[in-house]
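First, the structure itself, so that you have it in front of you.
Note that one protein chain of the assembly has been removed; the remaining protein chains are unaltered in position.
Read from first to last, the chains carry the letters A and B; within each, the first residue is number 1.
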Amino acid sequence: MGKLQRIMKKLHNKSPYFWIGLFMSSVAVVWAVLGFFWTPCSTTAMSAAERFQAPSWGHLFGTDNFGRDIFSRVMKGASTTVLVGLLVVLFSGGFGVLIGALTGYFGGILDELVMRFVDAVNGFPSILLALVMISVLGSGRHNLILSLGIVFTPSFIRIVRSEFIRLRDADYISRARLMGVKKIRILFVHILPNILSTFSVSVMIGFNNAILAESGMSYLGIGVLPPDASLGNMLSDAQGYLMRAPWYAMAPGLTIVWIVLGFSLLSEGIRRNAGEVRGL
Amino acid sequence: MKRRISVYFMTALLLMTALGGCAGGTQKPSEDKSSLESTVAENSQAVQSSQETKADGTGEAGYGGKVVVGIQQDMDSLDPHKATAAGTKEILFNIFEGLVKPDPDGNLINAVASDYSISEDGLTYTFTLREGVKFHNGNNVTAEDVKYSLERASGLLDGTALISSLSAAKGGITKVDILNDNTVQVSVSSANLELIYSFTAAIIPAGSGEDPEAQPVGTGPFSFVSYKPQESIVLKKNPDYWQQGLPYLDEVDFKIVNSADTALLELQGGSIDIYPYLTDSQATELQGKMDVLSAPSNVVQALFLNNADPVLKDVKVRQAICYALDRDSVNDFVFGGNAAVVSCAMLPTMQSYYEDLNSVYGTSGNAEKAKELLAEAGYPDGIDFTIQVPSNYEVHMETAEVVADQLNAANIHTTVVPVEWETWLSDVYNGRKYQGTISGITTDMTPGYLLNRFQTESSKNFVNYANAKYDETYAKAAASLDLTEKAGYYKELQKLMAEDAGTAFLSVPPITVAIKPELEGYTFYPVYVQDMSVVKYK
Partner (left out) sequence: MQYRMTKLIGKKLITLIMTLFLVSVAAFLAFQIIPGDVVNAILGTEATPEREAKLREELGLNDPPVVRYLHWIGGVLHGDLGRSYRYSKSMNEMLPVAELIGDKLPVTLWLAALAVFFIVVVSIPLGVFWAQGKSHFLDAFLNVLTQSVMAVPSFFLGILVTYLFGMVLKWFQPGGYVSYQKDFAGFLKYLVFPAISVAIPKIAMTARFLRNSMLTEKTSDYVRTAKSKGCTDRQVMYGHVLRNAMMPVVTFLGMIIAEIVAGSIVVEQVFGLPGVGRLLISSISNRDFPVVEILILYITAVVIVVYFLVDLLYRVIDPRIREM
């Protein structure tokens, strides 16, 4: 048994996952943020003469069926995708903390009701739920964010709630209560900071799931729609040209993999640093 | 009496994915053709001629076999009178026939009728039934069946016209009389040169329209076998077909493909043999591996402008948009240069009716002129403009991307909003709540249908075009019983519309079909059909 734990311990101290993940996700974020303001070529300029060019120095990832530079479009697409992921996490994480904190700390009937609801929603495959919501709201970027945000909120509620339940009876909290600290203060000043490492891991996982959901729905044509570039709808366009221009599909696909892998390695690193051994 | 030609025969507007072929002109196909047509028509003629040489040799090799045709739309109905989607009618063409039916040259030929005559005043049609025509259930077609079918389609049976151009209120059928066992006389409410096209309405067995169990039974070259939603519709050879020697194939499967992209994979892999809706880049990809044929379609694609919009109400703004469009490059990017750029709601292939108005706004874009006009209209800094596009039509989506780029260059700050087809139908087409939208309108054989919708009060006038002179001229055209006079009025209508910039017409896209090299005989029609009866193995 000693050997394994020693390995684990070594990993705690260094955790290469953390560093690799940090590197990959930073590159992704910088790239995506940069894509907002600047791309090497125009993302919309079309050129009949330059259709389906294989990757070269001029066009790092080649060109698409309109002769547009895929590298630039992937950059733009990544910014859309990352932005959507970020807003979804902000939305669902924000509401998750609020509702999870209140129900976890106070319990009672409200808690019971909310958890019933959370269980019901969690059981449903998230993409299906988002699909139904998007049909009600109509497709497009804003509605996509809203639907995914709503769909992802319950899992945050659950995580935050269980952390609050764990901590609400801790000694230092009981003491704070005895000292007459206001409830709001206990919730958000005393407890909240202590769940940050758990929470940050779930934020990253949530972010990844949001990115995967966004690209999946855009691929199905119900998420971000052209002319807005998103990695998902680029892939759906590219699918038809797999034989002729495989790079067209590979560029957005591998970009998604890069972003998601970066954040999951990072979250794994954080988890290992925190010394937790968890399922996923 | 107020007359309106509203010919049913044309299908749903703008089923771009379901383009109809158009090889010949409407009335006089032998006259000189436009340059675009002659280049593409060579293809189709080559195919046709190879078919003609072998068509009459029964017993010759080439019979038998099965073909899988990829289609993009699911069937909206199995009832030939109720079906409205172009994608459904193209298939039902193989099962059902009317008294008359279109041929590849754009003429009507006799089908269930062997002959017909129209009275001097244009109010009475007398049809003689062809001897020995059988339904797929083995029964002979009787005068009763014909009477039933026409009454059902025109609404005489239960008050609801399934084919609106046949309804008495729209100048259609008021009475159907059986003169004898093989003669039927039809009275119509107003004389109309284009009404005969509506008699392509399917003839079905009497009573089958109310029988809940009835499977589609017609007189066409193929009979119905089965239909599985989202998968396929299977037809088999009708051995009793009245046209000697047809069809060649034993079985035709129309397979509903998932998307244009998978269709390409399936073509390459061999799980479909014919696919009629290739985009330009797909066609290039298949070049050499498949026979790729192309002909002008019967769709006019346009950036439709809502004339009632507060900003677009100003004719100068609409003209500015027309000037800003570089329609040549739309053609290059989206259709590989194979579309015919037009400036009016008419197909160039309908030569005697078509007016070439491309010089009015030019075809290569004039951003300066557009900015000038905007300034004159009181918008020196340009305008904001929203284009709604039905997102399921890839061609329209691609066009929108190109067009937005061009408009932006002329200070028309354009946002493209993709909407679902069903939302498009209810909000844009029926609700008329939009600024601009890209889609297409189609006609099958009658030129009037394209112009009809732009009358001020037309229920299909979704661009809210309003011009009293237009309405007046249209009424004259409809009343005219002389083809040349009618053509003159039609040309005038196109001119009026162009001057008002009532809508920014773009082009008539090509229809491009991929066919497995082992097959021959595929024939383009000026209507929206997939005629499988003439297709055969080499």
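The rule we apply is simple: contacts are C-beta pairs under 8 Å (C-beta built on N, C-alpha and C of every residue); 3 or more make two chains touch, one makes a residue touch a chain.
Please read all numbers here as calculations on a predicted model, not as lab measurements.
Peer 1: Need the list of shown chains touched by the one chain that isn't shown.
Peer 2: The undisplayed chain, in the complete complex, is in contact with A, B.
Peer 1: Decide which residue listed in A:54, A:170, A:196 or A:257 touches the omitted chain of the complex.
Peer 2: Touching the chain that is not displayed is residue A:257.
Peer 1: Please pick, from A:135, A:162 or A:200, the residue that touches the omitted chain in the full complex.
Peer 2: Touching the chain that is not displayed is residue A:135.
Peer 1: With the full complex in mind, choose from B:138, B:212 or B:288 the residue touching the hidden chain.
Peer 2: B:212
Peer 1: Give me the subunit B residues in contact with the hidden chain, please.
Peer 2: Touch with the absent chain occurs at residues 11-14, 74-79, 84-85, 155, 159-162, 164, 208-216, 227-231, 257-258, 262-263, 265-266, 268-272, 420-423, 425-427, 429-430, 459-460.
Peer 1: I need the residue numbers on subunit A that touch the omitted chain, in ascending order.
Peer 2: 1, 3-4, 7, 16-17, 120, 123-125, 127-128, 131-132, 135-136, 138, 208, 212, 215-216, 219-220, 222, 232, 235-236, 238-239, 242-243, 246, 249, 253, 256-257, 260-261, 264-265, 268, 277-280
Going forward, only the chains that are shown with their structure count from here on.
Peer 1: Please tell me the distance, in whole Å, between the geometric centres of subunit A and subunit B computed from their C-alpha atoms.
Peer 2: That gives a centre separation of 47 Å.
Peer 1: So in the complex, the part of subunit B that touches subunit A is made up of which residues?
Peer 2: Touch list, subunit B to subunit A: 259-262, 264-265, 268, 281-282, 285, 329, 332-333, 391-392, 397-398, 400-402, 404-405, 416-420, 423.
Peer 1: Please give the residue numbers of subunit A that touch subunit B in the complex, ascending.
Peer 2: Listed in rising order, the residues are 44-46, 48, 51-52, 65-66, 138-140, 221, 225-227, 236, 239-244.
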